[in-house]
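For this view, one protein chain was removed and the others were kept in their places.
First chain written, first letter: the chains are A, B and C, and each begins at residue 1.
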Amino acid sequence: MPKQPVIGVMGGAAVTETVFDQACELGQRIAGQGWILLNGGRNAGVMLASAKGAKEKKGVTIGILPGADKTKANPYIDIAIATNMADARNLINVLSSDVIIACPGSAGTLSEIALALKNNRRVIALNFPLSPPLSGFAEKNLLYHATTPKQCIDLCKKILKTKF
Amino acid sequence: MPKQPVIGVMGGAAVTETVFDQACELGQRIAGQGWILLNGGRNAGVMLASAKGAKEKKGVTIGILPGADKTKANPYIDIAIATNMADARNLINVLSSDVIIACPGSAGTLSEIALALKNNRRVIALNFPLSPPLSGFAEKNLLYHATTPKQCIDLCKKILKTKF
Amino acid sequence: MPKQPVIGVMGGAAVTETVFDQACELGQRIAGQGWILLNGGRNAGVMLASAKGAKEKKGVTIGILPGADKTKANPYIDIAIATNMADARNLINVLSSDVIIACPGSAGTLSEIALALKNNRRVIALNFPLSPPLSGFAEKNLLYHATTPKQCIDLCKKILKTKF
Partner (left out) sequence: MPKQPVIGVMGGAAVTETVFDQACELGQRIAGQGWILLNGGRNAGVMLASAKGAKEKKGVTIGILPGADKTKANPYIDIAIATNMADARNLINVLSSDVIIACPGSAGTLSEIALALKNNRRVIALNFPLSPPLSGFAEKNLLYHATTPKQCIDLCKKILKTKF
């Protein structure tokens, strides 16, 4: 397995069908590039959808679980990392990703965006409008906005060029 | 030392003089109630100001540090908890507080608000306007807004009545 | 509350009556010195006994909990820190203590001794025989042995002289 960029896909555990479908397409497109998908690993919402999409395109998937039991990962996760650190694992999700794509979600997803930006990680918000103080990170070239999975991939390519 | 409510005060490490002064007043008022102040313990911004205020009124102060070295706590911290877990300690800050007051700050403070609300902790935003998805937690009686330290104390009293 | 040394007392959750009684005496003696007691906060074994002893002598007690719920602390804990990080909180226990006293325990206690020594914290093993690689830390003046709570206090005084 050659070394590949790791794209973190964050987003809610309870989402609309539209968001679920976009997360699935995102996973497909990430795998289509040969990139590794990383998410929170649970069997719900954006975590499930993005991993499912990635495996449909034979990608590699990593799930960083909040609990201690690897078998709780959704069936599309290849490598489950069990932390038993609850939401503290959100920090690991973003630090371990070369680019973070944030699909719509609630407070958990917002904590991941905030932790990513605080730690100078690049975040692409997919149909996720942000306000101050987070919106200000766009000027520092840390925060980007997209409305489709395809746009996310194009932005990832641009960002990764500066790293790989 | 009798058991007392713990009020977590979050907020930026780099803040304006106005925010610094309000955080200091907040610390004074928390100590004035006999409550314990908890914050991130560093020697800067809201962490420094709120602990300084609390000690001026002979309160008890706890600092949850991101690093391993207790001597890095600001001089107004009575009890320093050294985590060496960087921003993962933000989760500890909010889980250990009976009420969280969020003074203006940047991404770090926003991560604490988000982690608190996700974990059903009560948050009072002091001059800190919030947007969706966080603003929606007001309807669940988890998020409150205030414009002065005095209002924060009044809200704390109301919230603590349901707990102590 | 003036700043005081923090003595961490580690040890098993399931212990003999003899160990329970010694942990209780240890808590009494720590409080008798005006020092703060820190432990893992749970309602069992050495955590319960040492906090009970400390409160009998009107000491201050801190409990670093593995879970998210402060109300799970034993009734003798004044200040409960809720981590929700399971055994990862063992690192916080030892980093936050000026001296660590290890009462008999099992794998959890041993992980705390090991994490303490790796991080250059002073450990007093109370009736807890240790083998290599841990026993080697005695030569580095990081590991001490005692057979009574009183000896532990005398060793603490000697160690704290170099810090306070």
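In this text, a residue touches a chain if its C-beta (ideal position, glycine included) is under 8 Å from a C-beta of that chain, and two chains touch if they have at least 3 such contacts.
This one's a predicted model, so the numbers in the text were calculated from it and none came from an experiment.
Student: In the intact complex, which of the presented chains make contact with the chain not displayed?
Tutor: A, B, C
Student: Out of A:Ile7, A:Val46 or A:Ile64, point to the residue that touches the absent chain in the complete complex.
Tutor: Among A:Ile7, A:Val46 or A:Ile64, only A:Ile64 touches the chain that is not shown.
Student: Which residue, A:Ile81, A:Ala138 or A:Leu160, contacts the hidden chain when the whole complex is considered?
Tutor: For the chain that is not drawn, the touching residue is A:Ile81.
Student: Of C:Ala44, C:Leu110, C:Ala138 or C:Leu160, which residue touches the hidden chain?
Tutor: Final answer for the missing-chain contact: C:Leu110.
Student: Using the definition of touch stated at the top, determine which of C:Ala23, C:Met47, C:Val60 or C:Met85 touches the missing chain.
Tutor: C:Met85
Student: Residue by residue, what part of chain C touches the chain that was omitted?
Tutor: 85-88, 90-91, 105-111, 114-115, 117-119, 129-134, 136-137
Student: Footprint of the hidden chain on chain B, which residues?
Tutor: Those residues of chain B that touch the unshown chain are 68, 84-88.
Student: Which parts of chain A are in contact with the chain that was left out?
Tutor: Answer for chain A: residues 1, 3, 6, 36, 60, 62, 64, 68, 70, 78-85, 88, 91-92, 95-96, 98, 119 touch the chain left out.
We take it that only the chains that are shown with their structure count from here on.
Student: Between chain A and chain B, what distance separates the C-alpha centroids? Give it in angstrom.
Tutor: 29
Student: I'd like to verify one number: the distance from the centre of chain A to the centre of chain C, where each centre is the average of its C-alpha atoms, in whole angstrom.
Tutor: 40
Student: Of all residues in chain B, which are in touch with two or more distinct other chains?
Tutor: In chain B, the residues touching two or more other chains are 85, 88, 91, 119.
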